[in-house]
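Just one protein chain is left out here, and the rest sit where they should.
Chain nomenclature is as follows: A and B, assigned in order of appearance, with residue numbering initiated at 1 for each chain independently.
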Amino acid sequence: MDAYAFLASVREKRPLVHHITNWVTIYDCAQVVKSLGASPVMAHAPEEVEEMCGLASALVLNIGTLTSEVVDTMKIAARAANERSIPVILDVCGAGATSFRDRKCVELLDTVHVDVLKGNRSEIARIAGRQVRTRGVDSLHVTGDLGAIAFELACERSCTVVMTGTEDIVADSAQMLLVRNGIEQMTHVVGTGCMATSVIGAFVGASPADPTLAAAAGLSCFGIAAELAGAQYTGPVAFKQRLLDDLYCLDRFQVDALQRVVE
Amino acid sequence: MDAYAFLASVREKRPLVHHITNWVTIYDCAQVVKSLGASPVMAHAPEEVEEMCGLASALVLNIGTLTSEVVDTMKIAARAANERSIPVILDVCGAGATSFRDRKCVELLDTVHVDVLKGNRSEIARIAGRQVRTRGVDSLHVTGDLGAIAFELACERSCTVVMTGTEDIVADSAQMLLVRNGIEQMTHVVGTGCMATSVIGAFVGASPADPTLAAAAGLSCFGIAAELAGAQYTGPVAFKQRLLDDLYCLDRFQVDALQRVVE
Partner (left out) sequence: MDAYAFLASVREKRPLVHHITNWVTIYDCAQVVKSLGASPVMAHAPEEVEEMCGLASALVLNIGTLTSEVVDTMKIAARAANERSIPVILDVCGAGATSFRDRKCVELLDTVHVDVLKGNRSEIARIAGRQVRTRGVDSLHVTGDLGAIAFELACERSCTVVMTGTEDIVADSAQMLLVRNGIEQMTHVVGTGCMATSVIGAFVGASPADPTLAAAAGLSCFGIAAELAGAQYTGPVAFKQRLLDDLYCLDRFQVDALQRVVE
């Protein structure tokens, strides 16, 4: 895979990425999209999401601080996206922590088509029907074959499934990729998971013909920026700043040298 | 114009700036006001905005993540501000992207008096009735005489109009100023537009007798801080941090040397 080619496509096409996301990391989700050279827009009024989504190249949904009302608005936006073949990316943030989150995720998945379904190990396992728990938004241990869980869910929902972890799994019904970029210190920073979802939104928005490859390329680039930023780790907040700025500066030489995507 | 004198007035009077703003940039809007030496307060419960606004020297409204309910609350706050002659600053963030935003902006402008109406080129042109679109919150190209559009809207709404761009236009029915501070890299950072609005809020709050001059002075100081911060540009996030801190440190020598306001 040529991850840099996907990044170059984001920078060239500058996709508009419409988000209905959580209130904790909303700024960083917008900035990571901007750091990639794309355009973020955040809008959640039920009266305007259909029109806003219609302008966009991708729709990112993140249930991190969901309410019933926000999920209803997500459905309106996602329906509009489905009708226009705009890819929908859903981060099932916190699935497995409460039955309300589980129920709302299933409700979304049963109502609209999601093109990329993304979460950490216990979040994805929970949506795949496993009896696991998530500790707030932190993954707990999941037993069994992680790749099989992702693959099974991808088949069930006819979508790309992204299961993040030490190694990220990106699967659809026809292929599975392993992304081995990134460093452990990303877990010290609030919002790296949400930012990764927005990165996927920008990459899939620029390359909608192959969401699985685009998602893997996005995760690889994000992880490479983290590796570069982590070379001089002094703490999580300085690291996050450098991660975003290294992503902004990322060049072909760096991506080609550091990319670790196993197809 | 002596932009530094307006900044000195903000630092001396420390105006309280009440915001009803968007959830993306709410932190940076508060911090930019604090970095100026003023006091931000964010409050949006309909039960308290009238009383909160009554304590304040300026009211900043920003529709970036508007809902019908929040706009209703903005009206309550702005009415209270109008009654007490507290200046109201409105950022028509995203006008031109959806008809809902356009409608809500007009509704606000028809219901309450706004002292400073601010947006980028396509946002202001849209509110002035031009058939232009905004790409999410990013300005699209606007044809025609930009100064004339700003002037016409200023006369129609009896207010100061701020149209930001490579060169910022600040106009009321009697005068037009051009602010030529700032650098292109500000567009790489999420929230510089929102922060500029909060800066205007602090400056107008400290110098309510002349909102047009105060708004231009605020934009000039903000742009100068960006020029200083941009001298060592390594990426958008490090740049934003230095912009806020350079604004905090800005002195008369810097402002006098770099100010570029054409009257």
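Just so we're on the same page, a residue touches a chain if its C-beta (ideal position, glycine included) is under 8 Å from a C-beta of that chain, and two chains touch if they have at least 3 such contacts.
These numbers come from a predicted model, not from an experiment.
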{"item": "Identified contact with the non-displayed chain, of A:3, A:77, A:97 or A:225", "value": "A:97"}
{"item": "Per the touch definition above, residue among B:30, B:92 or B:170 touching the missing chain", "value": "B:30"}
{"item": "Contact partner of the left-out chain, one of B:1, B:41 or B:178", "value": "B:41"}
{"item": "Hidden partner interface residues of chain B, rising order", "value": "16, 18, 23, 26-27, 30-31, 34-35, 39-45, 47-48, 51-52, 55-56, 240-242, 244-246, 248-249"}
{"item": "For chain A, the residues touching the chain missing from this view", "value": "22-25, 27-28, 64-68, 94, 97-101, 135-138, 188-191, 234-238, 241"}
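As a convention for this text, only the chains that are shown with their structure count from here on.
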{"item": "Separation of chain A from chain B, taking each centre as the mean of its C-alpha atoms, in whole Å", "value": "33"}
